[in-house]
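Step one of this worksheet: look at the structure below.
Missing here: one protein chain of the complex. Every other protein chain is in place.
So that you can tell them apart, the chains are marked A, B and C in the order they are listed, and the count of residues begins at 1 in each.
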Amino acid sequence: MEQEMLLWVRGTGLQIAAAVFVVGMVYRMLHLLLLGRKMSLAQPRGSEWSGGLRTMWRRSFVSTKLSARGNFTVIAGFIFHIGFFVTLFFLGQHIALFRAVLGLHWPALPRGVIDISAVLAIGAMVALLVHRFVDPVKRLLSDYQDYLTWALSFLPLLTGFMLLRKIGFDYITLLTLHIASVEMLLVAAPFTKLAHMFSTFISRWYNGAVNGFKGINI
Amino acid sequence: MSTSLQNGINTLIGQIDAPTASFFTSCVHCGLCADACLFYTETGDPKYTPIRKLEPMRRLWQQEYTFWGKLMKKVGLSKPVTDAELTEWEPLVYDSCTLCGRCSLVCPVGNDIVYMVRKMREGMVASGHAPEGLKGATQRAIELGSPMGVNLNTLKAQIKHAEKETGLTVPLDVEGADYMMVLSSAEVAEYNDIIGAVTRIFKQANVSWTLASDGFEGTNSGIQIGSSDLAAELVGRIVRAAERLKVKYVISPECGHAFTALRWEGPNLIGRPFPFKVIHIIELLDELRSSGRLKTEGVDETRMTFHDPCQMVRRGGVIEQPRNLMHMVAPNFVEMPEAGVQNWCCGGGGGVSANERANPLRNQVFSRKKAQLDAVNVQTIVTSCSNCRSMLLDGLENNHMDIEVIGLTELVAEHLADNAEGKAS
Amino acid sequence: MSLDDISIKVTDLHSIGSVDALLNEIATRLERFIATGEPSMVDLKSLPFSPAEYEALRTALGRGEVSARLETIGDSELYETHYAGVWWVTHYNVEGDVIADLIEIAAVPAILHSQPEDVRDGLERLQHMLGR
Partner (left out) sequence: MKEHETLEQRLHEQGISRRSFLKFCAAMATMMALPPGSASAIAATLAKVNRPSVIWLSFQECTGCTESLTRSHSPALESLIFDMISLDYHHTLQAASGFAAEQSREDAMKEFHGKYLLLVDGSIPIKDGGVYSTIAGRTNLDMLLEAAKGAAAIVAVGSCAAFGGLPNAQPNPTGAVAVSDLIKDKPIINISGCPPIPAVITGVLAHYLTFGALPALDDRGRPKAFYGETIHDRCYRRPFYDQGKFAKTFDDEGARNGWCLYELGCKGPTTHNACATTKWNGGTSFPIESGHGCIGCSEPKFWDAGSFYAPLPAPTADVASVAKAAAAIGAGAAVAFSALDRAKKNKVQQSREKLTVDDLKGE
């Protein structure tokens, strides 16, 4: 069965996941944008676009002074996102996938770097989960989705790391689990807060546009 | 219409737009906005987390504008927004939010939370869940012309007083003037030195200006309570007066929310662009300074700091201008920590000052401002918003702090170069 | 382009450590043999050696004083390595392919002993020749 399952997740499963992800994400983002907004009739003091684009980038770094809990969230969040993206985009095996699907490829990072990035991402996620349980603010804000999306993001990292490091199960089982976990992530992404992977940039643009319009450079 | 839950819900559905949908989609419940909100930092109570103040609106968005939400609503699995819930949320949306916008600055996914609180209030007031204090203020603004109950007679008395003090004429209803000055009710009622101050400055700088008997009140309680309908009515009075007097500019007073109401929301409220420009008094003074029309002499050696009103910095973009003016006259001007766009609110913006119920909470959270002030050890705080000024005075008194509070325009006027009078232009 | 134009590199894979690991294993077995007299074998074909590693092992073990050769449906080559008690036993088939490749830790490799069945058989044939 394991070969058939691997074949399924590499073929039909991936097609289904990709289809749901793309339909869902395109729908969600476009639907959101098409809700529209009223253009301000006030006299602008600056440009919406320059402010919007600026914030899309600048908001990756928090400039506000934070408390210890806030700094923890920012640092752990940063480590997780960086670790996740380095692992996702710079592991040779992943680049081989992008090359096969998109036709694009780029140099991989050495395995030692990927090991570090994956471990950092995993560690940061665990820390963030614990913090979500412990921190009163996060505990109050959290609903089932926060834990679901945590698990959905964590599994690909964990199974991927186990696969690279030969931990636990055999290669086929882990590869199947790894791909399947990514597919679950793809399927869930458009319908959960994971959609922030794209909407964040829309949100930042809108936020920045308001400031840009008013000529506030932040 | 009469207020009802359904009206509130309909209003909120109408308020939800692309940015709102994007913001709710993006929130990852990281809780960073709590750190930016003085109601959380000073109380440690997680219920004051800014994004949570929007929970009813978020659910409404989910139920009305998302695929799964609609489905859940159809099969009856979603939790509807109720009157009881909105009652519970009223203190969160009004008492513990000054619309200061710090949360919008910190949010890592870029959510403009205060943009949504403003919208949320539209639904709250339409559903009858606005605080009594704000309702009263708004009612007075609509019916009497000012939330504090000042009227034209009060203004005229103050004009007379100022004319006597300065020996100059205060122009009223002068058609064809370049600038029409609007005041805040606190300025008419309490900080009336401002009238004399601008009269002297404009005389020196040779600015053609006027007050309007039918459009002098800049404070907009409609914005604070969150009703665009009522805010439009209040802004409309200023617009009509400006159009009647055919002025080129309307000067927003030293009042943060008045500036937001006039400068950024006004045209949208009345549904058309203004035929005049809106400028804050501080912006104008800085323009006069840079063009050499505003000249000062002598300095005030007192150790001073400047309190940035939220609606002027974060939400208004008037950041450098007050500092330029401060440097003209105050060599011992020091900045508080986190001054500028990150400055902490006085605690009374966004209608909180008009909401008596919120007073204990407002006093509690003044500890943040106190800490900022303790760090610089000044004798005087200068600010450019009469509401901030009142809140600072109140907070300083409650905390037995001996610091003087003055308006920036007045500070500049005190050091106006007498010999320059009439020589400008 | 001729074959010579294709550059071929021989890389030193010694650092990978498989050879060192095996040498350690042999040392341990040798200790046990001295202590208890228990012979043992290591099956080299079950180890994923690259040709370079294989050569490295050969160099490391070296050749000792004794070597022997069996001629039984294909040859077998046995020799004591530079370390007494460590034998390298290689069985070939008729075509000269390696069918078993062993490191044997023993005083004498088992297969060198004359087998009782063969001895009996030999006696039978000898007696037959002598007409007894």
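In this section, a residue touches a chain if its C-beta (ideal position, glycine included) is under 8 Å from a C-beta of that chain, and two chains touch if they have at least 3 such contacts.
Please read these numbers as outputs of a predicted model, since none were measured by experiment.
Shown chains touched by the hidden chain across the complete assembly: A, B, C.
Across A:Val26, A:Ile75 or A:Ile167, the residue that sits in touch with the chain not pictured is A:Val26. Across the interface with the omitted chain, chain A contributes residues 1-4, 6-7, 10-12, 14-15, 18-31, 34-36, 91-94, 96-97, 99-102, 108-111, 114, 170-172, 175.
The chain not shown here touches chain C at positions 6-9, 11, 13, 16, 39-43, 45-51, 53, 70, 72-74, 76, 91, 93-102, 110-111, 114-118, 121.
Summarising the interface, chain B meets the missing chain with residues 1-3, 7, 10-11, 13-14, 16, 64-65, 67, 125-126, 128, 130, 135, 138-139, 142-143, 225, 227, 229-230.
Going forward, only the chains that are shown with their structure count from here on.
Taken together, the touching pairs give a contact graph of some other shape, not a line, ring, star or complete one. At the centre of the protein atoms shown, by the Cα-centroid criterion, sits A. If you average the CA atoms of chain A and of chain B, the two centres end up 37 Å from each other.
In this assembly, the C-alpha centroid of chain A lies 57 Å from the C-alpha centroid of chain C. For chain C, the set of residues touching two or more other chains is empty.
Remark: chain B residues 16-19, 21-23, 25-32, 34-36, 40-41, 44, 46-47, 49, 51-52, 65, 67-68, 102, 104-112, 115, 263-268, 271-274, 277-278, 313-317, 319, 338, 341-342 touch chain A in the complex.
On the chain A side of its complex with chain B, the touching residues are 27-28, 31-38, 40-43, 45-46, 55-56, 59-60, 62-67, 69-70, 73-74, 77, 135-143, 146, 191, 193, 195-196, 199-208, 210-211, 214-216, 218.
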